[in-house]
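These notes are about the structure you will find just below.
As you look at this complex, bear in mind that one protein chain is not there, while each of the others sits in place.
Chain lettering (A and B) follows the sequence in which the chains are written, and residue indices restart at 1 in each chain.
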Amino acid sequence: MSSHTLGAEPAAEQALPRAARSLRHDAWRRFRRHRLALGGLGVLVVLTLAVLLGPVVLGIDPQAIDFGAKDEGPSLAHPMGTDELGRDQLVRVLVGGRLTLAVAGAAVLASIVVGVLVGALAGYAGGVLDNALMRLVDVFYSLPGLFVVILLVTLLGAGFVTIVAAIAFFTWMNTARLVRASYLSLKEMEYVEAARTIGVGDVKIAIRHILPNALTPVIVSATLGIATAILIESALSFLGLGFQPPRATWGGMLNESQNAVINQGHWWRGFFPGMMIFVTVLAVNYVGDGLRDALDPRRAER
Amino acid sequence: MSVPLLEVSGLAVGFDSDDGPVHAVNDISFTLEEGEALAIVGESGSGKSVTALSIMGLVPRPPGRIDGGSVRFRGRELLGAPERELRRVRGREIAMVYQDPMSSLNPGLTIGRQLGDVISHHLGLERREVAERAIELLTLVGIPNAAGRLGDHAHQFSGGQRQRILIALALSCDPAVLIADEPTTALDVTVQAQIIELVKGLRERLGMAIIWITHDLGVVAGLVDKVAVMYGGYAVEQAPVRELFARPSHPYTVGLLRSLPTLGGERRRLTPIPGSPPHGAPRIDACPFAPRCDWVIERCRQEFPQLAAVGCEHGAACHRRDEVRDAPTIVDAAS
Partner (left out) sequence: MGTYVIRRSLQAIPLLIGISIVIFLLLQMTPGGPLASSEGGGGRATAERTERLRAQYGLDDPLPVQYLNWAGGIVTGDWGTSFNTGRPVLEAIADRLPTTLLLTGLAFGVSLLIALPIGILAATRQYSVFDYVSSGLSFVGVATPSFWFGLMLLFLFSFELGWLPSSGLEDLREQHVGLAAVWDRMSHLIMPVAVLALISTAQLTRYVRGAMLDVLHQDYVRTARGSGLSERTVVVRHAFRNAAIPVVTVAVLMIPELFLGAVITESIFAIPGMGRLFIESADLRDYPVLLGILIIAALLVVMANLLADVLYGLLDPRITYE
């Protein structure tokens, strides 16, 4: 990247310094070596395809009532068994997965947006604004997360937006801290100086020059955030406070199954939805771990 | 013929790393008699620290591996001996002073405790006697107000003082061998001199054998009896100290000497040795120093030079050892 030619403006306007681009390439190679992370990624891909296409392929209506087949354990016809209305659990699990994953994805997205905004503002502006925002982060960290989520959902009703917002409400702080830290260090770097001296505006610098680099640590946090979001949403639904029937997520199915499992021994009603949560969260954690190692090779081998 | 105090033969140590095996030490041999002082000299990466750690059995395995050789202390084999036996030797018969005084002392324990643990473990004295001995040792190494400082923690001492404490720790049980791994590298020059004087004095008083590891050939003159020069994990020259300075017989040694500043004599340029040391698997079909050598010939790239005699108790691993030995050197025999 030549810095002494007349074409300095375009050079400084590059969104990513070349070093960062080849770092991503390196990181991908390192990620590929992580077998568990790759496995996790594979599982997630299969899972996503299954919940999206499965119900269509199977052609069974999740709401189809069939008293003739009620309360059956897993079998060839119904691999995950049926419930008291004779509904096939496999299809219900797959359909429930759509909602669960959708909520988790939206929540993480919302959480990142808020976190990046706050973090960028705090890190770039510095001074009083930074202080104030960090106090806000402290306050949020001290709030009893699950309680407030329960509260919000109870008060405002269990809709998609409410639940997503409530989850995001409690997970944005980590992203904010990471982004702020990135901004604090990156804004002192030479290429930012260079951009500033040729007159590039602050906002543009913050967005086009620093942001892409600041997002790197957020990737890991966001990935793991998906797991957290799934767990929170499932917990919420399990407590009966999430989506109301017939909309069901995995957590909701677990809630419905309580009586059947504990008092009637229909273990499959609770086993499969919970297993889906477990497998998804586990896979996401493996991927997150792999990403963390891939993006920061200086971490000692543990 | 009496058994030497410490006898290292054909020691070879390797590490498993992401990029393949690294051969840190290849075929090192030397002996140490009672009260004798040996210096192991080499650049970082030459394998000198690993050699020292291997004697004590402190090389972490994995990723380290003992690839071969033997280390005999008073005739007993240490390599591969059970931990129980090694623990009896460590600290009591062979003790080590480590390179980095800032990180080698436990920040969470008082130094009185750290000294006391070792003393009571090996010598089984009572509490009061342990404290007395600790005070004695600290005073010996030059820590003022030793009694009052037993309750202090490592961070309350300066770098030089911490090094002294490490020395005190090593000496606490009257070991027969003291291994000093670059004890002055992390310190200021003035403090370096103090530490060297301290060790010299201690050696005269206590008569223990010393292995002094350093990258600075200038330090060893006047301090040790013999020198082993290491390069790339190999011993490239071994000789009594005066002999080494007078008739260096390996181009690397010559290079080391030439890069030393000297007082008096004619003014000359300090010449560093260009290039950097090798890393990784040794090539047994060529001399490891060939890429950086001033004296290199075709044979050097085709045949591995063995360590062979070039004088009395003086060996060098170079095909042109006799020529190098006889070439006029710039440095006089060190005073």
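The working rule: contacts are C-beta pairs under 8 Å (C-beta built on N, C-alpha and C of every residue); 3 or more make two chains touch, one makes a residue touch a chain.
Computed from a predicted structure; not experimentally measured.
Colleague: What shown chains come into contact with the chain that's not displayed?
Modeller: In the entire complex, chains touched by the missing one are A, B.
Colleague: For the chain that's not shown, point to the residue among B:Ser17, B:Ser103 or B:Asn145 touching it.
Modeller: From the options B:Ser17, B:Ser103 or B:Asn145, the contact with the absent chain belongs to B:Ser103.
Colleague: Can you say which of A:Asn131, A:Thr154, A:Ser185 or A:Gln244 touches the chain missing from this structure?
Modeller: With A:Asn131, A:Thr154, A:Ser185 or A:Gln244 as choices, the missing chain is touched by A:Thr154.
Colleague: Spell out, residue by residue, where the missing chain touches chain A.
Modeller: Within chain A, the residues that touch the unshown chain are 135-136, 138-148, 150-152, 154-156, 227, 231, 234-235, 238-239, 241, 251, 254, 257-258, 261-265, 267, 270-271, 273-275, 277-278, 281-282, 285, 300, 302.
Colleague: If the missing chain were put back, which residues of chain B would it touch?
Modeller: Counting only chain B, the missing chain is touched by 56, 58, 62, 83, 86-92, 95-96, 98, 100, 103-109, 114, 117-118, 121-122, 153, 155, 166, 169, 172.
One rule holds for everything that comes next: only the chains that are shown with their structure count from here on.
Colleague: Taking each chain's centre as its mean C-alpha position, how far apart are chain A and chain B in Å?
Modeller: 54
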